[in-house]
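Worksheet for the structure shown next.
Chains shown are a subset, placed as in the full complex.
When the chains are written out, they are named A and B in that same order, and each has its own residue count from 1.
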Amino acid sequence: MGAKIALFAFFMFFALCSATPTKPYTPCKNLVLYFHDVLYNGENAANATSAIVAAPQGANLTKLAPQFHFGNIAVFDDPITLDNKFHSNPVGRAQGFYIYDTKNTFTAWLGFTFVLNSTEHQGSITFAGADPILQKSRDISVTGGTGDFFMHRGIATIMTDAFEGEVYFRLRVDIKFYECW
Amino acid sequence: MGAKIALFAFFMFFALCSATPTKPYTPCKNLVLYFHDVLYNGENAANATSAIVAAPQGANLTKLAPQFHFGNIAVFDDPITLDNKFHSNPVGRAQGFYIYDTKNTFTAWLGFTFVLNSTEHQGSITFAGADPILQKSRDISVTGGTGDFFMHRGIATIMTDAFEGEVYFRLRVDIKFYECW
């Protein structure tokens, strides 16, 4: 009888322990947020939330470069909202930069942080990775977090929710944390 | 009797195993370091450890931009010291960049690495995240490490320890690793 319980305990714990290294593949936390980028074009200083600050030879800082904007770096401080409305009450700011990095299609490299400051969330989430812009949905890495997102890691699925010419775009970001602490 | 020991073993291991996914919240390693940034302003080439390399339209590379320096990118190679003295023997270099990314307050986005090379520490620590400069103390993510800091992750608490105009600032960085390997 004791032996049976011991064996039961054995397999119970084998299950528990062996489950640990095989980390869970369902998110331990999930957030869907939108952010809105208005790029400075020389005429919209009051509304612009981002600006071109670097460009390849021959290009300027008020117009995205030819060749799929290859070589442009833009700095941004964009409002984050819970829904897709630009004028909704922001719950934080998306701050960082994007780099257009291909000459024959639209792709970007993103390094940015969501700084959340609302009744629901206090803390930061940092993202880094390649963004093949033309794909409907693309994944980038969530490399760290602070505050409510202390030590978190995960994957963010980005979708272009809307865009208007080369001045406005809105991204939907579905953040799935797989390490939550 | 055997059953009791089995049950004891059961709960013992339950405690041990269940403790594993709930990772420890006390740092497994802690480092306090200072680094010193002297920004090039057109006249201090000999002493400068950093330089503005990108700016928004209309700004130049020897003076931080108006509107809270929004759009400036600075590259740096700053000495790291164990105490807050600029002339102390450096234990390494802080290398990377910062971006001023807000138009209505002072905030930055940081991507940099501590390259430590002393009798005590050999290896690198990489940081990424938002820095709301005006807050007394702010957290950013430690996303990776090499050498003595192989695979480490953690949180760095940054404090502006001193600054002189727009040319010199000194940051105190309290690095708390929660994943140490």
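Rule of thumb we're sticking to: contacts are C-beta pairs under 8 Å (C-beta built on N, C-alpha and C of every residue); 3 or more make two chains touch, one makes a residue touch a chain.
Because the structure is predicted, anything quoted here is derived from the model rather than measured.
Student: With 2 copies present in place, identify the total for the complete complex.
Tutor: Copy number for the complete assembly, per this file: 3.
Following the convention adopted for this analysis, only the chains that are shown with their structure count from here on.
Student: Starting from the mean Cα coordinates of chain A and chain B, work out the distance between those two points in Å.
Tutor: Comparing mean C-alpha positions, chain B is 21 Å from chain A.
Student: Under the stated contact criterion, what part of chain A meets chain B in this complex?
Tutor: Per the stated touch rule, the residues are 1-3, 5-6, 8-9, 12-13, 16-17, 20, 40, 42, 51-54, 60-62, 73, 75-77, 93, 95-97, 111-113, 115, 124, 126, 128, 143-147, 150-151, 181.
Student: Residue numbers of chain B touching chain A in their complex, please.
Tutor: Touch residues, chain B against chain A: 1-7, 9-10, 13-14, 17-18, 20-21, 23, 25, 53-57, 70-73, 99-103, 107, 109, 111, 128-130, 132, 139-143, 153-155, 178-179.
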